[in-house]
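Note that this complex is displayed minus one protein chain, with the remaining chains in position.
Labels run A, B and C following the written order; every chain starts at residue 1.
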């Protein structure tokens, strides 16, 4: 089995449907195509270069950010604005087609995830996979997330940061 | 998803562990390496060219044959000797490391499956996967069997017969 | 020697992982243990126990429900009286609890016991409880026994309180989609609980509406309503559900419990049929109007003010269902429910030939081909899928189709158009076997003159259509077996005609005797099958009943040539039923889908030490025979199953004459389906006298080849009282 494209925690595998493996290039295309993207950023990358890169990505495309866990603090200390939600809260809002979205201009059509706890993120992605057909999900963590629509592969830190850099510049 | 290498009935997927996809060439190597191979031939290919080809494969390498379901009759009418067992019976014997084998010279080390009912075969292969570490399983059906150690991909009839021909000659 | 040592559990994991607790999922491949320490074998056994608990709970919840309702209506003093011909009314309860219930109230003791046991059994499935497969299996067997007990209580209660047949011969009732008079207002009952159906019948009789409204049913509810009133029509087994609903024939759909499609409301609403849920087991998210005025409920339903209603009062259901059917029927008949053939042809052209309908079909049926045919206005392949429920309308293909073709509606229309004469019959369920019948067949059965009792039970998850069951039944009836049936099996048998157009019920009597075809009734009536075996041990062999479980089960295993067949078993109930039947020492054969239950009980005919028995008469442990060879066996197709069943009727105590008869059947059928004399026949020849005359020469040749030697014929073989007596705990 290709260790890069099975779920990072292998038993997260949920059935025949698997995420599409994406490169920074494909990810970029997905973001460009989206009308109302959102970036959900979790506490796993508090105070790390990955966090900085992720916020750069958000800035580049003007993507509003939701922070989960206690990522809000780390982000705001870095001068980055986000809205704090629990991971399950934001997923719950995203699955409602009528939610007005973070900016109030309508539900999002693409959600990027980075830095959320792997297995909990996987569960949240599962919710969206099943109950939010109106949303595409893209994970730019260093872990392959089979429950997303599209995901980076499993990578080591170095390779991952290069992926993020590509996407950020 | 690659439709050729997900289980033919997709929900047969059982977890992270998947069969190795094999070509006739790799299959041949596996057979050559085996000391006491066995061919289990099921009723799905009664009276068909695939049955003839399968028995040719058995003859070529002198592999003893077990017939399941009522395949015995079709085979013996074609002049082919086999031992009749229920699919679950032969699997039960195969999982016992101390079984003497079909020829009485010891447990088999490679079992080929062809023509058994897909989902039932899949369950039997699961038994062997979990409880018969002493045996390698190879399926030469036209369906990808993820519970086998090695399997042909999903194919149409024509392509499959070519695979079998390659292996038989 | 214990049952599970001889018939070791054979596991076929259906998933490599465990997802039961939040440490998981755990990967259990390659001998790895989960975070709680469990391994794949125990995990399979746990899953089996869980299935048996769920199945058993379904029957017992049903029994409790019914009993409380009937006690409410008839009082707890209502005697359990099955008439002149039956003295042993509750053989299972008597053996398991050591109690002889005299009236409805006494049946509560059985349920109280069983409910307590069920909580203990379910509890063992918890993470960090039981962890060895053998302990799970001994509990699964107990759960199966509780299932049998619950069913017995449920069926007894309804027999005596609703005056259903008490073992006497029952009338033939109409069966089939074609038996329903489409022009009348139609109430369809689906499920297993007779109470709402009885309520409908009662209301119609009260109001003298019997000729104005048609009552029909699907699944066991149908069978049980005909036991209450033989005018009701049986549409058929579970496999008919979706196509009958799609056909739009039913005006009112009344669901009670078990085996009801969970999308029934959505499906029924497509045709503007009204839906009434009637028990707390299936609420369909509907408003509970149990306590509302019937006038108001009728109005709300007729005016579509509600999606449907929940009415937990069978009498009120009777009134509301009938009145609504009368009101909406006319208007509904004019609604167009299915596409016509031209439309089907047009639709078919959308097919992309992706082939996924085949891949997702449980039986890999070629729906694509049927659609391709329809493009050219050739509907034969659709017709082939329709007939005999080869396609049992599970709907998976339709769910998958990437161009959203309404495949089941198309199939239904083709069937409606081309398949005529869907009128069959089934003998109404007669309940228990009479003591007098047992007296008659006890000796020939135990001695082997009647070669066996074969029971076709259970659901319609058939691998290749429903007629396989009927064909097997026919085979055995022709050969003098007693054939018993119940539930969906009984209906499938009724849907088959011979060349002269007769059903098996028309051709064979309903006696519990050689060549008898006995429909005991619905799934709960299954209890009478082990019940009959118990009565053989008691009446014929004088084994005491009360609390004497071990001896009775041992007797049945070694002497009563019975075999259960659940060819289309799909449910957790079927898992519990089979496991319970096994607990009494009766082997069961399931169809190929049965391997997905994850566990069988297989014997090893090649290991002689596994077949040793204690001959109580001779007073010593002796070599035995692999008979019955397996306790729970899955066959790949009908041909294999037929041969397996006949072999599983052999018992070590057959007389030589009986053995000749049994081997004759075994060899005949093996020749028919495998072309040769079975190679293992020598294992069942104890002395030359066992050899059937017709096959003498050929068998002797085999005996010579294997250097056969004669064996003693056992007198009183038993698995009890071996020396090694310390055995594992559990139930």
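Rule of thumb we're sticking to: contacts are C-beta pairs under 8 Å (C-beta built on N, C-alpha and C of every residue); 3 or more make two chains touch, one makes a residue touch a chain.
Bear in mind that the values here come from a model prediction, so they are computed numbers and not experimental data.
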| item | value |
| --- | --- |
| Touch criterion as defined above, residue of C:96, C:157 or C:282 at the omitted chain | C:282 |
| Which residue of A:25, A:59 or A:77 touches the chain not shown here | A:77 |
| Touch criterion as defined above, residue of A:8, A:113 or A:160 at the omitted chain | A:8 |
| Residue numbers in chain A that touch the chain omitted from display | 8-11, 14-17, 42-43, 68-70, 72-73, 76-77, 83-84, 86-89, 91-93, 96, 99, 116-120, 123-124, 126-127, 129-131, 133 |
| Missing-chain contacts mapped onto chain B | 10-12 |
| Chain not shown, touching residues in chain C | 14-15, 19-27, 32-39, 42, 50-51, 53-55, 57-58, 60-62, 64-65, 111-112, 114-116, 118-120, 122-132, 134-135, 238, 257-264, 267, 277, 280-289, 310, 312, 360, 362, 394-396, 399-400, 461, 569-573, 593-594, 596-597, 726-731 |
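Going forward, only the chains that are shown with their structure count from here on.
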| item | value |
| --- | --- |
| Rounded Å distance between chain A and chain B, as computed from the means of their C-alpha atoms | 43 |
| Chain B and chain C, separation of their C-alpha mean positions in angstrom | 32 |
| Chain C, residues touching no fewer than two other chains | 17, 27 |
| Chain A residues counted as touching two or more neighbouring chains | 10-11 |
